[in-house]
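Got a structure here, written out as structure tokens. Questions coming.
One protein chain is absent from this view; the other protein chains keep their places.
Which chain is which? They are A and B, in the order written, and residues in each are numbered from 1.
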Amino acid sequence: MLAHEHEAAGWFLEHAWLIPVIPAVAFAIIIGFGKKLPMKGSEVGIASMLASLVLAVGTTWQWVQRVDAVHGSEGEGALARGVFGFARGLVPRAAEGGEPYVEPVIRSWTWWQSGGIEFGLGQHIDGLAVMLLLLVTFISTLVQVFSLEYVRGDRRYTHFFASLTLFSAGMLAMVLAENTVQLILGWEIMGLCSFMLIGHWWEEQANSRAALKAFFTVRVGDMGLLVGVAILFGAFGTFSIQETSRIAMDPATSQTVLLWASVALFIACIGKSGQFPLHTWLPDAMAGPTPVSSLLHSSTMVVAGVFLVARLYPVFYNGFDIAQNGNSANLIAIIGGITIIIAAGLAFVQNDIKKVLAYSTVSQLGYMMMGLGVGAWTPAVFHIFTHAFFKCCLFLCAGSISHTASHHSFDMKKDMGGLLRRMPITAGAWMVSTLALCGVPFFSGFFSKDEIIDNADHNGYKVFFIVGLIGAFMTTAYMTRATYLTFFGTPRGAAAGEHHDEHGHADVHADAHDAHADVHADAHAGHDVHGAHDDHASHGKPAFGIAGESPILLVFPLIVLGFLAVVSGYINAAPFHIEKFLEWVEPRASEFAPKIDHAVFTWAKAAPSIILVVLGFVISLALCKAVFGEADSKLKGLTQRNRVLGAGHRFLVNKYYLDDLYEKVIVHAVAYPIAQAAYWVNQHVLDGIVNAFGKGGRRTGEWVYKYVDQGAIDGLAVNGSGKAARGTGGALRPLQSGKVNQYGALLFGAAAIGALVLVIVNI
Amino acid sequence: MLINNFLLLGAVLFCIGVYGVIARKNAVMVLMSIELILNSVNINLLAFSMLHGNVDGNTFALYIIAVAAAEVGVGLAMVLLIYRNRKSISLDELSEMKG
Partner (left out) sequence: MSAVILADDIYVAQNIGFGIIAAVMIIGALKVVTSKNVVHAALALVLVLGGAAAQYLLLAAEFVAVTQVLVYVGAVMVLFLFGVMLTRAKLGQEGDLNNKNAILGVPVALLMLGVMSWVLIDGFEDTRLPQDGDQVSVQALSDSIFKPYLLPFWALSFVLLAAVIGAIVLARKD
């Protein structure tokens, strides 16, 4: 099975393993020599990502040809057969279902073997891997270009690029993992790098706390990954993903094993992808620099959990009985559905623009999970694809705004507003991406999100169909609010040119690193209305005034991503009968993958969600105008006046009190009894023993004192030797410095001399 | 391969570790030096284990790794405690044992 056909694959498909290797090498170069290079190592990072991108494009190209060759489609496929001879020998393997099967390109090298178990490293290139390879390298490249400007002059500039590069390497290694061990490897590299990147400005207490929180929360889930992989290995005897899929699809395989394995693996996905009970780390992770947020929370880190489910889909599919008709719920769909709603709810009360986006990400990840849970594999994976572009774009827009217009604040209420005219390109990119996110027809999000909702209905998951619709409504509503606050109304705070030393709370302050680029100087020239703010001299800009558009390095990625936010959906636009994505990515072999049933798109079915989107927009806009607008309105300050609404608002602001639950209740409940028990043992058991010894010792002592000491020794020996001892003690006293090191030196010195003596004596 | 290769490597690492224990002021660095010492012992144990062709040395090397993990855990907890009490982990300032 393994790799016997890989002569037939093209060079790029064969060498796809180079894609993660290049950034990994680049990481070593940046860490080793980055500081000495003219651009402090950033050029190495970007070059490596570009190289990987080129390879990924080549891989995609050849994969598409491979699929077309098998499917026997005309045009491109025929051309490919003519130009490259490689596809000719490829005989379509007809699976039982009659669908032609495109074999993944699998290569594996043994990395380690012990006791007959082989641990391999390798590549498993199929549609899913190719899609993510392209996505990750593309987004990483753009984010690194954006960072070039955004973190310019940062104190740990080199380290920042090193971590970014290693992070991409980890993600890429995971994406093309041939076996589950390699998957864990990439997964953990990402975890480590996310810790370093989120805590990049760790001098601020809040940032290092956020980094630790992200690391530990994800770690809780990682336990599940280890357990799940161990269960699969124990039951199937292989780490290979293809073999695992095959065995999982085998009707003879015990469903109990699959159930336990999928529960364990899904816990890992909950942690990594910020699903409901463990989603709390994700918004806090916004403490990292904005490029990090956009990379981690659009296409890489948080998608890893979704990827894991998609990758080992047969295990989950049969473990949770997703296909079973009449099954109206399973763990994946439930968690995904809950996540959609609660995260969208939280997004309403955030004032921090990045937190709105963070909760929106959580909510969208909920969509992907729910899609996988209701058996809509292809739409869910397609949503990964489209979501990456528009969410990355939104994050970078937030970065662009804070970098240029709002003086490194992310507070929409305090420091933004009315930015539409000042930053037209950023605003345009934001709007386009927002439309895509909301699922407005003919933007990319519509094609993926609607299909998830549609398929939930089609596969008999009625509840989740409704959840999806409510989610679409809420998404539109909170994004309208965020857009209104940011780009419309009157400029406030820093956006209005005010400067405030107090940056509100710590999260807002997160990005206030002290080295600003001086590129703004020209934009601010002539706006020196705040001469009093001397502290800005150190920032490289004389005063903070009204900014124009961001510099080109920031805007360029926005344009590219905004463009893709519109067009990326047309790769699989069901309304126009374009289903390329489905053809290229979806595995269709009943031996390795479950058969995925697709709903047929009709405008009638899409109507409810479109109506809800419009409703969400209208209602939210009306509320925004009333609450945040100029005109006085009864709605202003409603949450302060109305007790019920106020309670609801507080409940949301406190994030459903989940953080309190974790930190106060659970940690307390675990740590406190252990400490108490230890204290009890200490007080009762150990002290009791010590006391008993003490008593015994005292008795002995008394006896000795009475008969031996007083009588015999005292008179003769002690008085004499006491004097001697005092003399010696006085002489040795300087040695008792109380310093551990000196005691160590004495100990080792004495030991060495003792050994020397022994050796000499023995010889 | 000469067994002395490994034994001398162990000796060199041991002595470097000893130097670290004596010379370092920062408590965390002293703990690191102790790790060096423990590792040199492990190299010796494994070398002898191979020389004599039995697995006892392997067993004890494993035990040493476990003990070292415990030692680091407790050691760092103590360092944290000391840090919390005096905002410094410099061993030069810790001289309660002064006679």
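Following the convention adopted for this analysis, a contact is a pair of C-beta atoms (placed from the backbone, for glycine too) under 8 Å apart; a residue touches a chain by one contact, two chains touch by 3 or more.
Bear in mind that the values here come from a model prediction, so they are computed numbers and not experimental data.
Novice: Please pick, from A:567, A:618 or A:752, the residue that touches the omitted chain in the full complex.
Specialist: Touching the chain that is not displayed is residue A:752.
Novice: Under the stated touch rule, tell me which residues of subunit A contact the chain that is not displayed.
Specialist: The list for subunit A reads 114-115, 202, 208, 671, 674-675, 677-679, 682, 739, 741-742, 745, 748-749, 751-753, 755-756, 759.
Novice: So that we can see where the missing chain sits, which residues of subunit B does it touch?
Specialist: Residues of subunit B in touch with the missing chain: 1-9, 11-26, 28-29, 31-33, 35-36, 39, 42-43, 46-47, 49-51, 53, 55-63, 65-74, 76-81, 83-84, 89-92.
Here, only the chains that are shown with their structure count from here on.
Novice: For subunit A and subunit B, let me know how many angstrom lie between their CA-based centres, rounded off.
Specialist: Measuring from centre to centre gives 36 Å for this pair.
Novice: Okay, in this complex, where on subunit B does subunit A touch?
Specialist: By the definition above, subunit B touches subunit A via 18, 21-25, 30, 91-92, 94-99.
Novice: In their shared complex, at which residues does subunit A touch subunit B?
Specialist: Going by the criterion above, the answer is residues 733, 736-745, 748.
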